[in-house]
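What follows is a short report on a single structure.
Left out: one protein chain. Kept in place: all the others.
Chains: A and B, in written order; residue numbering restarts at 1 for each.
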Amino acid sequence: MATVVTAQIAEEDATQGGVLVREQVGLWRDGLRRLRRNKLALAGAFYLIFIVLVALVAFAWTPYKPSAQNVCPVEFAYADGISAAHPFGCDPLGRDILSQMMQGAQISLIVGVGTSLIVCVVGISVGLLAGFSRGVLDAVISTVINAFYGVPYLLLSLVLYLVLGPGLLTIMIAISATSWMDMARLVRGQALSIREREFVEAARASGTRQGRILFTHIFPNALGPIIVQATFIIPVAILTEAFLSFLGVGIRPPLFSWGAIASGSNTGGTPLNLLQSAPWIVLFPSAALSVTLLAFNFFGDGLRDAFDPRQKR
Amino acid sequence: MAVDAAAVRPGATPQPAEPLLRVAHVTKHFRAGVSGVVHAVEDVSFDIKPGETVGLVGESGSGKSTLGRVITQLVPATSGQVIFDGVDLTTLRGERLRQQRRHLQMIFQDPFASLDPRMTVGDIIAEPLVNFGLHDHKEKDRKVQELLRVVGLNPYFNNRYPHEFSGGQRQRIGVARALALNPKLIVCDEPISALDVSIQAQIINLLEDLQREFNLTYLFIAHDLSVVRHISDRVMVMYLGKIVEISPSEDLYESQEHPYTKALLSAIPVPDPKIESQRRLVELSGEIPSPLFPPSGCNFHTRCPIARVPGICADEDPQLQEKSPGRFAKCHFSDEVRTKV
Partner (left out) sequence: MPDITKPILEVKNLRTSFFTDDGEVKAVRDVSFDLYEGETLGIVGESGCGKSVTVMSILGLVQRLGKITGGQVLFRGKDLTKIPADELRHVRGRDIAMIFQDPLSSLNPVLSVGYQIDEAMYAHDVIKHDDIRARGVDLLEEVRVPDASRRIKDYPHQFSGGMRQRAMIAMGLSNKPKVLIADEPTTALDVTVQAQILELLRDLNQNTGTSIILITHNLGVVAGLCQRVIVMYAGEIVEEGTAEQIFENPQHPYTWSLLRSMPRVDTSRRERLKSIEGLPPDLIAPPPGCKFNPRCPFRIEQCFSDDPTLETVGDDDRHIAKCWVRMKRAYAEMGAATLTDTRPGAASGVRPPKTLVEKLEDSREIEPDTEAVGDLRGS
């Protein structure tokens, strides 16, 4: 038998017998095991680890200073772009694209994870409050959620950009402000359904206080879908950041994000003429962005499958 | 009302006059849709004495589970009183109600749904203790292990999760949780109907042993009359939100005072082909009416084989009356049940 068999039977007592059972695994470990079997999710996870490593390395070292101009001759950059010294080429100001992209990885991850964290904090608190309290408070919160769905995120970003000025935090706040509602809705729905489950009733019957029910029964049981949702928010945030930066209302020099690099806005060019004269400036950051988004989505899908009990076999 | 003259189980403590639980005129209505009202429990009254097991049997839709939840105050009553140990639970709210839960526990039907899958067995069983600040950390583990041993589980299972156990074992965990606070009354809501046949007997025996050891009082809810009759001192039969018969379980198989009880008994299959071939089924016409629109008069008259329709049965709701010592029935013509049904 391939599985580890912890068998069991009576002690020394002849009148007792036993049954053989397999070693059982915990719910989380069981999920991880299913995650490991999902090849795409695994590939996504490995790529993400790689990106995280790149971002970490970039804190200590990049081939050139990302904002340092003229590290390669301007004419050379336009001649044939890619060389051993500058594998991803240079921009018209003579800056190294690889170095910029390593920094872009940092920005993407910070924006992605940071936004996801903000969304989690806001969405989970609001959702739990609404789902657990039900009644009037729930109705009010649900109305607020719906109102937020009506806010156009581009407009909100522009307003925040004008009010708060450019910067990482502005971007994270802007994206969070337009994406916390999904999380809040999810958590509210989870709380509503879990609070009707029999084990919550059992907890009430044995005299458990409301707060404890919320934090030891409802929240842990909603955690699976929350983690999955939080994972899916990361690529959305990264994409939105890239888009905003591409439009020029996001990350500005001396910081570089993938969207900003690809837009060529740092160079004074437009994406269209860059694509003709120096396609690497557009293509490499765009590719990095696409693959990262793909990796997050594969990984998130894998997580969903792993923690969806209906998938159990 | 419902004074029980029947003998109690040998070994039980002498019966004090005061009931442990007195349910008086309890009614529970649920709202359904805009104007609909589900008449789940309708003016139900009964007593349970300390040390007694009272069975509550009925088909789905009879309101038996709702009644169990009204008694444990998981669902508030629409009207009526639930007097437990001298205190009317329906008047209590918040912390004062919570304190009463120490003495009034519940065992649930579904052993898979009633245990939090994210908690260890030890934490599940210890939760009632934690709720009332009864044990410090070290003592808690010891107590959990004792409880596990008492319900016949390995005491070193306390770090495992519910999904590692079979249905029967999980129900033992549920029993241990209910036992943790040393309650006076345990409401057992169909505790064995989700279990395999060979496991059901284990749980029934366990409940009976525990009752003897801890002087427990049970309200045992089930849809299976044979199980209820086995474990109970008295059996109450419920139909469409009302109790139609209360009888000492000894006498119930011999004779019935309500036609519904008779029909219910006649429908229970017996594992003996000879008896089965001679079985005479008391046919009830149609199916249980919706509790949204309960019939007029006696709510059983639409299916009753001896009902006078049109007549008194459709017009007048009979009261639950003592027909013979210790036996109550809610029927205008209970004398005819023996002969005509």
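Everything that follows uses one rule, which is that a residue touches a chain if its C-beta (ideal position, glycine included) is under 8 Å from a C-beta of that chain, and two chains touch if they have at least 3 such contacts.
All of these numbers come straight from a predicted model, not from anything done at the bench.
> One chain isn't shown here. Among B:18, B:88 or B:196, which residue touches it?
B:196
> In the whole complex, not just what's shown, which of B:18, B:88, B:213 or B:335 touches the removed chain?
Checking each option in B:18, B:88, B:213 or B:335, the one touching the absent chain turns out to be B:213.
> Please identify which residue in B:29, B:223 or B:308 touches the non-displayed chain.
B:223
> Would you indicate which residue among B:32, B:275 or B:292 is in contact with the undisplayed chain?
Going through B:32, B:275 or B:292 one by one, B:275 is the residue touching the chain not shown.
> Residues of subunit B in contact with the chain that isn't shown?
Subunit B touches the chain not shown through residues 59-60, 143, 146-147, 149-154, 157, 166, 168-169, 172, 179, 182, 196-202, 204-206, 208-209, 213-214, 223-227, 229-231, 249-250, 253, 263-273, 275-277, 279, 281, 283-284, 286-288.
One rule holds for everything that comes next: only the chains that are shown with their structure count from here on.
> Give, as an integer number of Å, the spacing between the C-alpha centres of subunit B and subunit A.
50
> In their shared complex, at which residues does subunit B touch subunit A?
So the residues of subunit B touching subunit A come out as 72, 74, 98-99, 101-102, 105-106, 108-110, 113-119, 127-128, 131-132, 160-161, 163-164, 174, 177-178, 180-181.
> What residues on subunit A touch subunit B, complex-wise?
Within the complex, subunit A contacts subunit B at residues 24, 26-27, 197-199, 201-209, 212, 216-217, 220-221, 223.
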